[in-house]
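Heads up: the structure comes next, in structure tokens.
Of the protein chains in this complex, one is absent; all others appear in place.
Chain nomenclature is as follows: A, B and C, assigned in order of appearance, with residue numbering initiated at 1 for each chain independently.
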């Protein structure tokens, strides 16, 4: 299939590479040129202007946040220059409100819109084992499923309203953030009684909490290893904020969300914005006067 | 081995039965007679008085809370009548402060004290697959390990200070409680956008959160099935309170612990003290005006 | 002085009336015509278009929120048509970020910008006893002080950066919201032990907490009288959100702010968005199963 692809950060690059490997023809664009050249070496075409990507059958975007997406898609006119019948697949974690705006904007332009945010860190994307949440008009979803299969471990359909995929993604990231805070407080309690954090987490993450999130992040916390950051504190705060905003818009209080937000803010105030967001677990230690 | 056993609730009964099955000679006592008679049918001896259990080589107790343990062990004189060289294995979740008191009381009487709280619901106890946290003087721990093996999937040694096993147990229960609150808030968010709680939890507990705690409790929450209660709200509140008290004694703030405590209190105020503590996940729904 | 005035809600109308009474020539505009006609009967001129108000020496605006202000000032071109040397006095509670944007926009157009948010309910505005927080370039502040005196009990200068007045206003509203939540929780505790809320608040607000906020709102809470709303829950939520956003932008965690936000959201979910925001004190009662 002819696929336009915008946004070649760590995640986008890994996904685009898997699409090329699966035999699709990609035309790619990125704000900085380096990553597009990398993809070109794998066989993709580098677009001269982002608008060029919208002349493919399918446009995939993986942009950092609402602002970046708004700037590229709307202000730089990518959607205005779209080919008739284009399906736009948005892989990014955007706000629920922006998801709703985007759905409307696409409808007005006669472009099909599919939200397809993913769970998984960059190495999982490279291995083509992402969990893909997908929502949008069913015929559009069907058309792009072969593409999603090129990088998904599993595809989770969530119906025709695109923002639902974003809500599930935000709920999931909220749950990860809560797991980080939980481990932080539990480790602080254990440490105060002379038990190593690594020992506590070994016991709990190999039994009751034997899941990827607790084991993966538990290891980072046990080893106090927060660099390089697969997902930094500052982006973690963004996603928790988006979950809280989605909650607020629907009158859903989320007290755990607020506590985590405060811990993330405090980590940023302590100069840790660029560490992996697992570092938020250290905030509880500092509160207890430990380390 | 000759083993005294006090406290034949759901957990105690299952553990004692496994000890009998493993070939140990048990002399058992329980406040109400029924469970002792059940054990007698399996081959245990029913003690006439709790003191009689302390004439065995090892005394195991599984009593509901600090008060029950204090009453039986100290006020009814079980420890006073203990045989020389007795090892007391306390399987219950007690407060850290009471654990420290008990360690001292045992030292004064020349009785070896081993704390061995367990992770696992009654059905796990029946299958002899408990995770056993064990701490105490190493020679005493070695002597009782063959007993623990009769009902453990795995034994986790935590050194010579008994209260450390209790701290790990409380940290674990705090983590479970936090997982319940997390799922409650995430489900409320999803529901407000038209996504079924069962769907959200299916996605997350089969991927990022594929662990026994999230899957087991996730199922109860998805099905809103809170009876019969394997572990009721009122005992959940007790354990979260013990975790907070342990934190307070060591100057460890645990904001998630406080939020969960409030949700458990609110569930009790709503008449749900005897539901399974997974019911705490409904509090977040009510706050959002859902259901 | 010639004064343009936009925004004749309860607060704006009272302030504008005081300006007319003090002898100033007002040209007023409001989205709906009624309030402008009322002012015209007092001697003000009703503008045909909002732009007409910007031909005065000073433009005062009291608009509901950022969106209303953005729409009137920027999109409807009020600032574009401004007379040379105009001083714009913004009396509204806007977000810190919008305050910063506005300051920049004014600078670019050569218009002096003064932020002058006020403390006080409508009846206080009518009595010309508002506390006015004022910040902006000092020559502009000096020019408009005679106007502020027409409705102020006291004017509190806060330097040349306009957003500082907004920060103080938001900090103050956050403090009021926290006082409401505090009274709610204290009343719930008292009620659970058979002490009437009115009795508790009588004791505390006539002694330790004998201040306008505690006495005024304490009376509403004691009498459970939340209609008519001088300041509704929904606007209270807006201001608490603005305080939290201002905190977030500067990495300041505000856990009390988050708790109050959740209580306000829960009140809205319960259908109380249009009650006086003192009604938030009832949320704590409901959590305790009271009333």
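In this section, contacts are C-beta pairs under 8 Å (C-beta built on N, C-alpha and C of every residue); 3 or more make two chains touch, one makes a residue touch a chain.
Small disclaimer: the values here were computed from a predicted structure and weren't measured.
Considering C:27, C:204, C:221 or C:273, the position touching the chain not shown turns out to be C:204 (whole complex).
Residue in contact with the omitted chain (choice from C:50, C:136, C:236 or C:257): C:257. By the touch definition given at the top, chain C reaches the unshown chain through residues 96, 119, 131, 133, 154, 156, 158, 161, 163-164, 167-168, 170-172, 174-176, 178-179, 181-183, 185-186, 188-190, 192-195, 199-200, 203-204, 207-214, 243, 246-247, 250-257, 259, 284, 287-289. Although one chain is hidden here, its contacts on chain B can still be listed: residues 237, 241, 247-248, 251-255, 258-259, 261-263, 265-266, 268-269.
In the full complex, chain A contacts the hidden chain through residues 255, 262, 265-266, 269-271, 287-289.
FYI, only the chains that are shown with their structure count from here on.
Shared residue numbers account for over half of those found at the interface formed by chain A and chain B, and the copies are therefore classed as meeting with the same residues. Centre to centre, using the average C-alpha position, chain B and chain C are separated by 53 Å.
Separation between the centroids of chain A and chain B, computed from CA atoms only, is 38 Å.
The multi-chain contact residues of chain A, meaning those touching 2 or more other chains, are 247, 251-255, 259, 262.
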